[in-house]
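As structure tokens, the structure follows; a few thoughts come after it.
Only a single protein chain was left out; the remaining protein chains are all shown in position.
Coming up: chain A.
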Amino acid sequence: MAAAKPQRTPQEVEDIVIRKIFLVSITEIATTTDSRIVYLELTAAEILSEDKELRLSRDCMERVLIDRLSGEFAGAVDESPFQYLVGCYHRAHEEGKKIANMKDKTLRSEMEAVVRQAKKLCVNYCRIHLANPELFPSRGSANSGGANSPLLSLILAEVGGGNVFGGGGGGAKSPPGFLEEFFRDPDFDSLDKILKGLYEELRGSVMKVSALGNFQDSLRALLYLVRFPVGAKSLVNHEWWIPKGVYMNGRAIEMTSILGPFFHISALPDHAFFKGQPDVGQQCFSDASTRRPADLLSSFSTIKTVMNNLYDGLAEVLLILLKSQDTRESVLEYLAEAININASRAHIQVDPITCASSGMFVNLSAVMLRLCEPFLDANLTKRDKIDAKYVHCSNRLKLSGLTALHASSEEVTEWLNSKNPATTGATNQYSDDQKRLQQSQEASSSGSNNFGELSNENSARAEKTKYSFICECFFMTARVLNLGLLKAFSDFKHLVQDISRCEDALATLKAMQERTPTPQAELDINRLEKEMELYSQEKLCYEAQILRDNTLIQNALSLYRLMIIWLVGLVGGFKMPLPPTCPMEFATMPEHFVEDAMELLIFASRIPKALDGVVLEEFMNFIIMFMASPEFIKNPYLRAKMVEVLNCWMPRRSGSTATATLFEGHQLSLEYLVRNLLKLYVDIEFTGSHTQFYDKFNIRHNIAELLEYLWQVPSHRNAWRQIAKEEEKGVYLNFLNFLINDSIYLLDESLNKILELKELEAEMSNTVEWERRPVQERQERTRLFHSQENIIRIDMKLANEDVSMLAFTSEQITAPFLLPEMVERVASMLNYFLLQLVGPQRKSLSLKDPEKYEFRPKHLLKQIVHIYVHLARGDTNSIFPAAISKDGRSYNDQLFSAGADVLHRIGEDGRIIQEFIQLGAKAKVAASEAMDAEATLGEIPDEFLDPIQYTLMKDPVILPSSRITVDRPVIQRHLLSDSTDPFNRSHLTADMLIPDDALKARIEEFVRSQEMKKHLSLQSTKATIQTTNGETMLVD
């Protein structure tokens, strides 16, 4: 009789499941079974000794595992304890799937519990093993890399991509649910060590990796771990989260902190020792001119994509940390530390050994901008959360040492003290320290970091305030952009200049080489070509990572728009005029906030499409409000930079009608733009050092370009005329004075240099004589020749611009030119240049290629003549002809007729010529009258002569401090350029002049007396004639 096979008991099923999961047996192994199965002799013995059935159960599961891990089994598979445990977890998962199909609910439920317990046990022992690798014996070859490598391999497999590490299991994926269970332990301590080890390995894996290296897996792994609460906590508690030590500097924090090497990943150039691999420049851009454009574009696209992956990943890591109360502070501290310790990146020369790389800070810039996104909405609804006091009172970020918009560090301190009188005692103590510190600073010309730190301590005592994340993030981002993105733009600009200089040097050397080949020149050429290649690669790297990333640039512009709107809020909003006194909240803000905004606008304006969709109105209004407001923004260079922004936006420059709206469609622009440009033109009057002198002309050139454009816009032209009327003796007169000063200087300088250049040219063209000179002297003369060429071209260009402005404005605005203190110098200027252009010396100014030097004598002559004619038309009191003829240096009878002859030849309008001739005739009459008047006066007593010009005074005034009497037009002319008493340099303004009525009366009496004498003399002459005959008869 055949009996039915009996059903297995639950205990039997449990035994089978456990044996399969752990690949163990407690009975002798038959040769036909799985060779991986290990016979656990000890465990079997223990079970038997307890008088139990020889069967595995939940109760003895842990003992089984310990026995398996502790023993050295000859037949075991060659794998590490970790790999074994992961395998167990995997098999548990597989058994779990089978169990799910069991029909017996009770049995299924029990078996599921077994599987869960097995999994949990595996996870626990994985943790134990990783935390204490020496606890269980391990086969050496299976455990390459760090102790955590096996776990890291699983994580990397989990987050995608290939397995970058060696070791068994090559690319094996983690069992489903294993990692989640591993990291979701409420007991932080058990995981902390493991996690820290993982972070160190991840950090090491991206050390010295460039944008083209494989960092993506590591980044994803980092992100994966940070999503677990224990992962986040462990990261910020790592001793290298913010490394400490006396050696700590910017570069050290970049290379040593856990996140530092991730931020270091970049396409940008770096110091050779720290540079990431593969070398982006070399791989993508070497010999760029020989590469196909499509290949270059592909490289640009690849770099932009991978870098944005990095930005997104790092931003997400930080966001996760910031969202948790446990880790937020640590993130802010890390960011602040990185910023503070790299403050010297703001210097022109950055030490690559002690400062973090540009790559790190550009990456940090991009990441910070992503963190700002929530409060960069179109309406900037959260800007009220930004607290200006953060700049002074933050314990975290060192901002108070930075140059302020309109306050010295002493003024800032004084203001802060006045706001916190309760802490006067402590403040006084620190004030003393500050004074000593300032003295030592002044003595040593050291930076202001120390002062900033002390100031922070001082402020910290005054106030310990908690600031919102938005507030902290805003200021940190502003600072990071200054040290990162803006610094990179600056470096790029210098790189472009270096390339340009190299090209010039190379061209010069090659030209010399063709004429006189020498081995040295050949070596120099080769060296320069190598240098050029490196520069070219670097330039393309910048282009790839920054210039072609419009999103990055536009995000930065969004932040600066918030900055500008927020700053304007500190002075009461977008409206003019500005408050009479600058609020200290505004004055104490770091200057670089505005400077960086302007710098970015300039740079973005030169990148195609970078400004597409960007709202510029607030920037425009900010510029109009502050560019001519030294009471709010002290630095004239910063205000000049605002003009540069406007230059970029001029419709004909930008090629965009969108920017035309900024100039022509806004109330603030229509009312104040011209006025403030004229005012700034006057403010920019520094003639100190050599570079400052040229800076002045560059800045005024930018202003002149704008003014020329605005004159063509009817509404702005009307505003201009209105200003000229209202400010005839104020801003407008000052503007005109400096415009004439510049015109005279530049045109005179250009014409003189042309003569010098022609001499040099003659020297060089005499081949025999030239070759006879020593090589060094020839090189020196050649260098001088090119230098003179450059000067002429620049000066002539600027002169043309200024003369042009005089010509077009004088057509409709003549009164200021004809003021007593102005008319004579206008006339003598015009006469002088007319003489150069039509007088005997004009042939000396002929050039082979005048256009090369922007020298257009015909056009220049026409403009000079137009100015003469315009002023004559406006000369209702007929004072202009007299001023023309009074100039004895350049004026003479033939001047105007010679000019008319040339005008006929070059084809000027007949009516203009006619008016010009008429003016000449009037000048001749005036000259004749003046000679008669002078003859009448005869010898003039010294006391009636102006001591500066030695002309007869008409309106004498006393200078209050030197007590010297001068003629009013003479001193007023001086005061237009210099507000000092010329005799003792003390301060002097026009309203301080004291009329000398007594002397005036005596002068007038003298003139009348001389005229009377002349009259009598005429009568006397007649009488003498009559008497002569009588006398003759008497003698006879």
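Convention: contacts are C-beta pairs under 8 Å (C-beta built on N, C-alpha and C of every residue); 3 or more make two chains touch, one makes a residue touch a chain; residues count from 1.
As a convention for this text, contacts and distances are computed from a predicted model.
Of "UBC core domain-containing protein", "RecA family profile 1 domain-containing protein", "DNA-directed RNA polymerase subunit" or "AP-1 complex subunit gamma", only "UBC core domain-containing protein" is the UniProt protein name of the chain excluded from the display. The chain that is not drawn here is touched, among residues A:888, A:941 or A:960, by A:888. Within the whole complex, the absent chain has one touching residue among A:288, A:607, A:764 or A:930, and that is A:930.
Contact with the undisplayed chain is limited, among A:201, A:644, A:824 or A:915, to A:824. Residue A:741 is the one among A:216, A:309, A:741 or A:812 that touches the chain missing from this view. Among A:291, A:666, A:842 or A:954, only A:842 touches the chain left out of the display. Residues touching the missing chain, restricted to chain A, are 687-688, 741, 744, 748, 755, 758-759, 762, 824-825, 828-829, 832, 835, 837-848, 850, 855, 857-858, 861, 885-894, 902, 905-906, 927, 930-931, 934, 947-951, 973-974, 977-978, 980, 982-983, 985 (touch as defined at the top).
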